[in-house]
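In this view, the complex is presented without one of its protein chains, the others remaining in place.
Then we have chain A:
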Amino acid sequence: MRIGLIGQPNCGKSTLFNQVAGYRAETGNFSGTTVTFTESKVRLLGGIVTVVDLPGAYSLAGTNPAEQEVIKYLTSNEIDVVVNVLDASNIQHGLLMTIELLELNIPMVIALNMMDEADRAGIHIDVEKLEALIGLPVVPMIASKGRGIQPLFVKAYQVGQKKQVPPQPKYDEQIEAAIDVLATSLHEVDSYLNPRALAIKLLEGDQFVLKELPEENLSIKADLKAVNASLAHQYGGSADWTISDARSKLANQISESVIKHGLRKISLRDKLDNVLLHPFWGYVGLIMIMYLFFQIVYSVGGMIEEPMMGVFQNFEVWIEAQFANPKGFISQIIIGLMQGISGGIAIVLPYLVPFLVGLGILEDVGYLSRVAFLMDTLMHKLGLHGKAIVPFILGFGCNVPAIMSTRILEDKRERFISAALSTLVPCAARLAVVFGLVAFYLGPGLALAIYLFDLFVIAFTAGMLNRFLPDDSPGLILEMPVYRIPTLRTIINKAWWRIREFVVEAWPLLIIGSVVLSFLNFINASTYLNMLVRPLSWVLGLPEQVGVPLIFGVLRKELSLVMLGQALGSMDFPTVMTPVQMITFAVFVVFYVPCLATMLVIRKEIGVKAMWSIVALTTLIATVAGLVARIIASIFY
């Protein structure tokens, strides 16, 4: 049996999924970050069921292709029963989608989640009355504390087995009449939707459904026109408005008759927001939280990197001692292999793990949305909305999910700009370079300076891009979730999921790259590669050997530091590079060509042209920024 979970953003759907699934899911407070399907096998009543976590959406209005896919998936026979997760503290909005789901005529159960938060807000829900009104089983629960989960899935299992289909919600007589007229003429049409649902979607002006109507069937289109006109006459608004208004009224009616408002306890949200969103203290808090965040990442990472590097260096000496000819082919290949492995363990993971855990906490607590609120004005200066801060912040972890998250932006122009700008955000891999090279040897203050410089470059680039692609978009609309204490489980799951990407996809490449480099080194090919990059390294005042690390860095940015050590013959960088060179190298690596994985995602999400434009743009930016860094650093050193 397959059980599908569906619900609006911030209803706790992903928390519920994580409670039963164990691993492989992402949760967050940000509207729209749950974009892909995730599923997991779960033990239930002695058998095994599959639980599918569907993308979060506010409605099934078919305003975007993702919602359309969800509808198709729900109505296919693949799903046996749908669990509609509602936020008990806010059922009115959740019910809007419930009504849309009811129209699909599929077996369904309601999970009334976050009963504790409703209680705190002074909202008491009459569960039995709600069940009677919508004709569906309703199971109250608290997913974050694991309460009510077992009864919910048992209920869902029963409903799925009986294929128990809920009754249809009823609108005003005139609307029902209009739906009937259309549904009758749609009976012949082959669609994944039932005639009534199809009729309602057509009245709503759903473009996807409209496109799928058979071209030759002109009578349906004529009927649609006639019904639209009569509804407009009766209600004084377009049909889509009439339907959504009727739905809102129905949701209102239901929620008002089942909710009893008690005394609202003083909301934590109000109290915390008074400080965290304060016109002055809010920004002080933002800077402090970010500074603390980076300090913790740096100190945890440094604590692990230092002793680990020592261990690996000793190991390397030991390996060379085992061979009669330490510069021979086999010994060099083994050392290359080991450097790839140690690069992952000692340089990347020590920073990546605390970083991802910290980012996950900020996201799930609900602070990232607050950052969007605080930063909206500034983002507008970049020609973007506060919402576009999401790819930027995710970009600090990895540019790949950052590019993916540009999906939450509606506007094509905004997507290109935020994709281009978020490739300039130093990801965890580049963080490893900046921290491993600059912070470790020259102090964390300087690393912070590079980050500030990075922000400046992003702002400057945004200014240039806006000149060519002027802004004509409306404003921000973003829900501010209530503050929540995230569960350890979701944080660990999320961090693991992101770390897994590195371990499974990137690390092997890193090891292969490292071995290939050893090989190239052995046959002395690096001289030619270095010559290729020489014009650039000369302009930036970098040692000739940086050519190879920079070329291989396109594979993965963290490679460039490991390979730099290899190419220069020492991982103790101050002995082979001047401070100015270290800073210039770090700055160049931060900006030049996004890594291969990022390039591929840009191609997939936005297009080939965008990918090459961004490659060209970033190379140019990196050269200029590197030069500026060289000049400024020369003043101080």
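Criterion: a residue touches a chain if its C-beta (ideal position, glycine included) is under 8 Å from a C-beta of that chain, and two chains touch if they have at least 3 such contacts; residues count from 1.
The criterion applied here is as follows: contacts and distances are computed from a predicted model.
For the chain that does not appear here, its UniProt entry gives the protein name "FeoA family protein", which is one of "ATP-binding cassette domain-containing protein", "ABC transporter permease", "FeoA family protein" or "3-phenylpropionate/cinnamic acid dioxygenase subunit alpha". For the chain left out of this panel, the touching residue among A:Thr38, A:Asn84, A:Ser244 or A:Gln566 is A:Ser244. Of A:Lys13, A:His93, A:Lys155 or A:Arg196, it is A:His93 that touches the chain left out of the display. For the options A:Ile3, A:Ala21 or A:Ala61, the residue in contact with the chain missing from this view is A:Ala61. In the complete complex, the residue from A:Gly46, A:Gly236 or A:Pro279 that touches the missing chain is A:Pro279. The hidden chain makes contact, of the residues A:Val51, A:Leu86, A:Ala121 or A:Leu536, with A:Ala121. Taking the complete complex into account, A:Arg269 is the one of A:Arg2, A:Lys129, A:Arg147 or A:Arg269 that touches the chain left out.
Annotation for chain A: contacts to the undisplayed chain at residues 58-59, 61, 63, 89-90, 92-93, 96, 121, 123, 244-245, 248, 269-270, 273, 277, 279, 369, 372-374, 376-377, 385-386, 410, 474-480.
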